[in-house]
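For reference, the structure I am asking about is given below.
Only one protein chain is missing from this complex, and each of the others stays in its spot.
On to chain A.
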Amino acid sequence: MAVAPALVALACCLCAVVTEGLADETYSEQTSFITLADGSVLFRVEPRFDARPVAHDHRGKLKDGAFGETPRGAHAPNATANDCAQHSSLVPLPVRRIFEATGAEAVSVRLTQGRWRDDAWGAYPYEQQTPMMGAEVEATWPSALRASVPDRFEQLMHMLSGMLCASLSTITAEHVIYDTALFTSGSSDSPTTTVRGFLQREALCTENLTPLQHLLPCGRIAGLASLIDARKFFSGSFHSLGWSARRAHRQLAISQRPSPVVCAGDVSMHVTIEAVAADHTRAVPLSLARSSEHATLESIDLGRFYNTRTWRQRAWCAAADVTTFVIDTRQQLHRVHVNAEHQGFARVDSDGGALAAPDVPLAVTKVYIGRGTYKGAISTRIHNNWDTAIAAYNDTFVPAKARVRPAHLTTWTTVPAHTTLELRIAFHHGFLRSSDYPSDPFRGLEVLPTIVLADVFENHTSRFISNPLAIHMAVPDMSMPFNVIMLTSTLVAIIFSMLLTLASNLRLPTIKI
C-alpha cells in the first residue's frame, strides 16, 4: 500500500475568551492545508463555539428572553425558559431555536459532494469520520422521548433545511435509521435514541456555504472562514460542509465545521486569512502546491470585537484593525510555529508540522452483479490491506420494507490479514409505481454506499465508505424518433410493394373477340 504523503500542513488556531459577564464563552477557529499524494490540496476550516450558562449579562442584569421568539409548536422538554436565557449571545439564534423546538441533545449535519478517494488520497486525515456523498444527519434524544422522536426528527429536518438552504426536508421515513449503535459518534452517560437520516445526493453550492458563514460571529466579513472563496471552494473535486451542536448538562456547546475542500491537480489558490489576531507579522514559507500563490494572513483586534453585542458585531468586524503576515506557498517548509497573544483576549497557535495521511487499511468496494434489472445481486467486498486481522463492523444492504424503511444490515466481522470478505445479497425485480421513479430516471436508482467501521487506530474508530451504485431503470427508449421513422418507412415500403405487386399481377379481364 502506497504511503499517502502529506507534505506540509499549516494549522492556525485562534482562541478568544469573552469577558464582561460572558467569561464562560469561548470561540475558536482552526484551519489547515494538507498536500495529498497526488498533489491535491486538502483545505479545512473549523470554527468552534463553546457556550456555557451565565446568569448575568454584561450590565449585571439577569438576561430574560435571550432566545427571542419561540417558533410555532416549539416544545423543548429539556430546556426551560431559564435555561434558554442563560445562553450567551455568541450562540446563533437559529441554533438555539433548533434545540428549543426539538429538544434534541445533539445534532450533526454533513453535506458532501464528491467521494473521498482512499486509493489516491489515503485515509481521511481528521478525527471526524470520512464524509459520505450526499447528506447525513444524526440527532440524539433522551430515551424518555422515544415515542415522539419521529415527529421531532421531522421538525428538525424542516428547521435544518431552512437554516442551511438544503433539501433535508425531503428526508422521509424511508431514509431514516433508528438506534444504530454503529453510527453514534459520541458516548453518553444517559440512555439516548439516535436517529440517522440520509440523502443519496445533495447539490452543494454557495447557498449552503453562506448560511454556515452567517452563523459565525463575523459572518463572511472576517475570521478564518472568510478565506473561503466560493468559486475556488466548489471547483474542488470533493467538498463537504458540516455543522454540529451538542447540549450537555444544560449547556449548549456548539461546534460548526465548514470543511473541507480538495482541489485536484495544479492548484492556484489565493487565500486570505483574516482574524488571526495579534500584532504579530511574519512571513512564513510553505509548500502548498506546485503553482500556488501567496497566502496572506491578516488579523483583527478580537478583544474589541468580542466585547460588543450581537447587533453591533458586524460593524466592529468591518472596522477592526488588521495586521498581516504572508505565506509564500511556493517554497518548501517543514515546520512552522507561530504563537502570539493580544491583550489577553486572543491567542494564535500555528503549527505546520508535517502531517502524514495514514495508509488505508481497508478497501471497500461495491459492485452490481447480474444481467438486466430483473435479477441480480449487490456485492460488497472488504479487503484487508494490513498484516493483521481487523475487526470490522459492516453496515450494508438488506431488502427494505417498500416505502416504509430503508435497507439495512449490521454485522460484526473479523477480516484476516490480506484477505477479502465478500457479502453478496441477491435481489429480484419489484413493481415500481410511477411515483417511485426519480425525477431523472435515466440516472437510475441510487443505492447508498456501504459503510464499514473498524478499530484500526488507537482510540479511534475509522469509517470506510464504498462507492455508491446506480441501477438502471426501465425507461422509454429515447431513440424513439429513429424507431418511428424506421417503422413508418418499413410500413410504407410494405404497403407500397403490396400495391405494386397487386397492380402488376392484376389480372385484367380479357376480351375475346
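Everything that follows uses one rule, which is that a contact is a pair of C-beta atoms (placed from the backbone, for glycine too) under 8 Å apart; a residue touches a chain by one contact, two chains touch by 3 or more; residues count from 1.
In the analysis below, contacts and distances are computed from a predicted model.
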Pick, from "Small ribosomal subunit protein uS9m", "RING-type E3 ubiquitin transferase", "GPI-anchor transamidase" or "Potassium channel domain-containing protein", the protein name that UniProt gives for the chain of this complex that is not shown.
"GPI-anchor transamidase"
Contact with the hidden chain, among A:Gln113, A:Thr192 or A:Ser240, goes to A:Gln113
Using the document's definition of touch, tell me which of A:Val137, A:Leu204, A:Ile451 or A:Leu469 contacts the absent chain.
A:Leu204
Of A:Ser143, A:Ser169, A:Asn467 or A:Asn483, the residue in touch with the unshown chain
A:Ser169
Touch list for chain A against the chain that is not drawn:
71-73, 113, 154-155, 158-159, 161-163, 165, 167, 169-170, 203-207, 210-211, 220, 230-231, 233-235, 438-440
